[in-house]
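Heads up, one of the protein chains got dropped from this complex, but the rest are sitting where they should.
Up next, subunit A:
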Amino acid sequence: MKAFEYNRAASVEDAVAGAAAPGARFIAGGTNLLDLMKLQVMTPETLVDISRLPLDQVEHLVDAETRIGALVPNSDLAANPLIRQHYTVLSKALLAGASGQLRNKASTGGNLLQRTRCYYFYDPSMACNKREPGTGCSAQQGFNRILAILGTSEHCIATHPSDMAVAMRALDAVIHTLRPDGSERAIPIADFYRLPGDTPHIETVLEQGELITTITLPPPPPGVQLYRKVRDRASYAFALVSVAAVIDVQEGRIAGASLAFGGLAHMPWRDPQVEAALIGQAPSPALFDAAADALLEGARGYGHNDFKIPLARRTLAAVLRQAVEMHA
């Protein structure tokens, strides 16, 4: 760990002002950042501690939206009655992530900003374009079991590890921020993350010093909500493939489908063509296969992760089948 300056923010304004300079980072739960600092994968010069800011409420707004403070702990958010009742997929996704201890500590905003679990990103003795741009990608020719099959580039095949963000992607969450110049932004989650391209070290559209203050969820969509996470052990493992699904079946046809995927790409993955393939159709194994075809068109395995292609197909079909059965 490199020596760093530590400041505790007294207000959100204070926080963004304190983090405006390059090399500054916010810290809340620190469940990911501290690990990375110990390994010197991340070496911030200044930490701005936002953990005491009053951003820990979950509120039901008049327009039926729900507003989640960026510092709401993952465990609190998962257990919140409003979330459990109306956004089941989010609650289930949160509970599928990490461990009880980590969820107690991890914040909502921080969860969105988790770094990849690529083995080589975590290992400063190996080349990694995400950690040190321009050094190369050790994963493509190396061990890549947990890495991406969609949206990869020649520079990076990392995956985003969050479960929560996958559910939020399916729910069309909006991320609200405050910038050092005092301006606010509302960023739809669809526009929040970036594919690796030739700048895999830049993962979101956030600017230096820009603070996530709240996340809003639109009114709950109709239909059943499911989160299915396939992983290498029953608990405390990152997703090989996960699916967040909101599926509405009306009169024997799929009336609404919102599907987001974890474990497949550099960001929570959502593909309008998958949903378009389903909507208006009567559910059947052939239809589920067609949806998977749409999802996996352009998917590419790198050896150890080739299995994710059939696994994603199977998991999607299982989720859709289950959603339809729940309607019946």
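Everything that follows uses one rule, which is that a contact is a pair of C-beta atoms (placed from the backbone, for glycine too) under 8 Å apart; a residue touches a chain by one contact, two chains touch by 3 or more; residues count from 1.
The rule we apply is simple: contacts and distances are computed from a predicted model.
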- Chain not present in the shown complex, as UniProt names it (candidates "Isoquinoline 1-oxidoreductase subunit", "Multiple sugar transport system permease protein", "Xanthine dehydrogenase YagR molybdenum-binding subunit" or "Carbohydrate ABC transporter membrane protein 2, CUT1 family"): "Xanthine dehydrogenase YagR molybdenum-binding subunit"
- Task: Decide which residue listed in A:S11, A:Q40 or A:Q273 touches the omitted chain of the complex.
- Result: A:Q40
- Among the options A:S235, A:Q250 or A:Q273, the absent chain makes contact with A:S235
- Hidden partner interface residues of subunit A, rising order: 1-3, 38-40, 117, 119-120, 122-126, 138, 141-143, 145-146, 230-238, 240-241, 307, 310-311, 314-315, 317-318
